[in-house]
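Here it is: the structure, laid out below.
The other protein chains are all here in position, but one chain of the complex has been omitted.
Labels run A and B following the written order; every chain starts at residue 1.
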Amino acid sequence: MSAVLKPKSKFIVCDGNEAAAWAVAAARVELVAVYPITPQSSLVEYLAKFVADGRLAADLIDAEGEHSVLSVLQGACLAGARTYTASCGPGLAFMFEPYVRTPGLRLPIVMGIVTRDLLTPQSVWGGHQDAMSVREAGWIQVYCESVQEVLDTTIMAYKIAEHREVMLPVNVCHDGNYLSFGAARAELPDQAEVDAFLGEKNVNWHAALDPQRPMAVDPLTGGAGGTGPSTFVRYRKGECSAMQNALSVITDVHEEWGRRFGRTHAPLVESYRMDGAEYAIITIGSMTGAAKDAVDAARQRGENAGLVKVKTYRPFPVRAVVDALAGVRALGVVDRSVSFGWDCGPLFQDVIGALHYAPRRIPAMSFIGGLAGADITIGHFDHVIRRTAELAEGPGAAPGETVWLNEKD
Amino acid sequence: MDQTHYLIVGASHAALSALHAIRLHDAEGDITVLTRDQSLPYSPTVLPYVVSGRSKPERVFLRDEEYFARLKVKYRCGVAVKRVSPEKGAVQLADGEEIGFAKLLLATGAAPVLPAIPGLAEVKFHVLRTMNDAIGLREAVPKIKHALVLGGGLIGMHAAENLAKGFVQVTVVELQRHVLSGYFDADASGIIERIFAAKGVQLLTASRLAGLAAHVDCWRATLGDGTQLDADLLLVAAGVAPVTDFLDGSGIQIDRGVLVDDWMRTNAGNVWAAGDVAQARGFFEGERILNGILPDAVGQGRIAGMAMAGDAGAKPYAGGVPLNTYAFFGQQAVSVGVQETALDPAGVEVHKQVDAERARYLKIVLRDGRLAGIFGINWAFDPGVMWELILRRIDLGAVKQAFLASPQQTARGLMSKTWR
Partner (left out) sequence: MGAFETISFRPEHCDGCNDCMIACARAKEQSDDVLHSRIQIVPAEGGFELAMCRQCGDPECVHNCPAAALSKDGESGVIDWDASKCVNCLLCTLGCTYGGIVYDAPAARVIKCDLCDGHPACVKACTHGALKFLTTARIYNEVGNLEDLFVPGLAGCQGCNTELIMRHAMRRIGPDAVVATPPGCIPGMGSVGYNGLTGTKVPVFHPLLTNTASMLTGVRRYYKRIGRNVKAVALAGDGGTADVGFQSLSGAAERGEEMLFICVDNEGYMNTGMQRSGCTPYGAWTSTTPVGERGRGKTQDAKNLPLLMVMHHCAYVATASTAFMEDLYDKLDRAIAASEHGFAYLHIYSPCTTGWRFPSDQNIEVARKAVQTNFVLLWEFDPQGGLRLTHPVDDPFPLAEYVKELGKYRHLSEEQIAHIEASVARNVSFVQGLAAGRPPTAAAA
């Protein structure tokens, strides 16, 4: 990443949670509702402190639970507010009822997920199981790799969510423990520049609770008679196309970000050392740093390994994934969560699903690591690379032949 | 042909009450009201006061144009219905015009009956039923000295009093043994007669008018007993009969009046009748009677209107009860219900107090412990409450003695407890 120093930007050292809070301030969010939960708690504490210090000019509502947190945001958004919250793990599970409703209402709410493994076993540490469990709820989900990316993406998320062709809520996911508490140097963008970047707030032009333009929000829809079925289909199809629209919007917004702030982040997928790669490992989130080191080392050894990082997980960038993997003969997908039904990782599932559109079959293997705060080390990735290389030579993995990276740690 | 949903013939109490009831239920259906009178609606009952000058003709109208406009009612005066065809759903007016209807109300009231008296056809006489009659009488009064009133019923007595008040010498000839026999017994009528006599009105009861003839500048009447009377004004008030002449050939059943059921419907499914023209079930008799009084015209009109509009709140007719109030020379007489003579004597009790000196009278007729009639002169009680006691057949049982001692108080207590 080429850092062109902008005159009024400044550098800070902060962790991912604080970075998210800075982004919320920069995006001039008007209403924040919070409920603390590990490992998100410090994020809401930063928000509260920023409000108390006058750095964040938002109304902050300490709701009595995550369910209400998101409900408050829905009400506020329908009234016209730009809104933010963050949650994770059991909190996200508790929030599920309003969570699944938000995309249908087409509310451009931004919510951080400071990812955490789901119970049970009882655990308070990172893992993607929470965010992955709600991947089909209709939210846009993007995964960040670094503190800086958390900050930048959280701001960008508003521009994506509020885009007229999108109007969907966005989850900005960053890994519990590793990103939430891992401090790094980050550049704080200039406020005027952020204002110019985000432009006019655009949250409730389509559906509002406003006596000045009264309407019924979400009347009973569907059933088998009258205009029910077609009306329901129209709403559902609309959501699906908005999701697809988001792919180009996300790309455009990332490009604009790069132009304005001189920092580019790959919008959908990032290809790392994929030139001439014979096989690739696929990563998501903060694990990517270690993975890149492992790939570098492999290249140094003369092995033609490459890496593809998925940033935009929902909508799933099928085309981008297929294109990125066009030249490889095998791939290993590393997940920090599991798909119980398939005995593999969910990202793996998505990737092999996307590869249905590839010109030829590519053998693939699912790796699961980093559950409940476990570290995925360079050593683990060496193992992944080795197994993937073997895959390129052999007949490919059988279903359920999943490698559990931390099984013997 | 003009077409209307509701057609009401007549514009007096029965008609107006029906109209009101229809509009309470049906705000939109076309309504046309026809009357052969030339004016806005008025009540025949007020006419004696027009004669006396107490009421100005232009101040007695029961409704104004604004009312009909507001209720979206077509009001046509000066038109008489000549023929009715229920099958066709149409009426024909005197000038031949036809009006189609879906539902028709006959509220044509009653008109004076002219008794078969030799010579009557040849002499000029008055009746009192319409505004024109009243104005004619009123104009005649200052020019006359002696009026002869044929009939000592309510209309005759009202007219007699008001003529007397115009300084006319009045003689009333009444066939019955006492005046107002439809409403009062001999004792009560006696009190009334004495007051009339004291006011200079000559009442000839049990007298029959045998003949009439022109004589010099007046009319000479000959009574059954040969007595001769001269009068320069003759008023015939010998009773009324329903106006049904225009129904000839309509197929609508008529006895003395138009026969109706408890919903005021005639034998023709699209025709109703109410008021003086109708012959409906009597409360005491069970058979159908004429009860030509204003309150019944109002009540029947309401039932007819509700039935015509299909108002589910309609209640069937409770049956006609004879009743009236009669104010004369500053005195008040009230008659509610039937005399004991009209009842099968079994279970009937009569309690009567007569104070002829002070012109006070009270009679209470009970049947099986329930009120059947109450009649008073200058005796305070609430006629409407008494009527309701009769209609509800309230058992006076426990309060009978109290009722006899103090009918007004006791009846009010019963009212307040029972239907307040």
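One rule holds in what follows: a residue touches a chain if its C-beta (ideal position, glycine included) is under 8 Å from a C-beta of that chain, and two chains touch if they have at least 3 such contacts.
All of these numbers come straight from a predicted model, not from anything done at the bench.
Student: May I ask which residue of B:R59, B:K143 or B:R358 touches the chain that does not appear here?
Tutor: B:R59
Student: For the chain left off this view, which of A:P36, A:G80, A:G262 or A:G289 is in contact with it?
Tutor: Answering carefully, the residue with contact to the hidden chain is A:G80.
Student: Of the listed residues A:A48, A:A184, A:L209 or A:V322, which contacts the missing chain in the full complex?
Tutor: In the complete complex, the chain left out is touched by residue A:L209.
Student: For the chain left out of this view, which of A:A48, A:A63, A:A137 or A:V322 touches it?
Tutor: Going through A:A48, A:A63, A:A137 or A:V322 one by one, A:A63 is the residue touching the chain not shown.
Student: May I ask you to list the residues on chain A that touch the chain which is not drawn?
Tutor: Per the touch rule, chain A residues meeting the hidden chain are 30-31, 33, 59, 61-65, 67-69, 71-81, 83, 97-98, 101, 208-211, 213-222, 226-228, 231.
Student: Across the whole complex, list the residues on chain B that are touched by the chain not included here.
Tutor: Missing-chain contacts on chain B: residues 13, 16-17, 20, 24, 43-46, 49, 54-55, 59-62, 294-295, 298, 323-327, 330, 332, 334, 336, 378, 380, 382-385, 387-388, 399, 408-417, 419-420.
We adopt the following convention: only the chains that are shown with their structure count from here on.
Student: How many angstrom lie between the centres of chain A and chain B, each centre taken as the mean Cα position?
Tutor: Each chain's C-alpha centroid was found; their separation is 93 Å.
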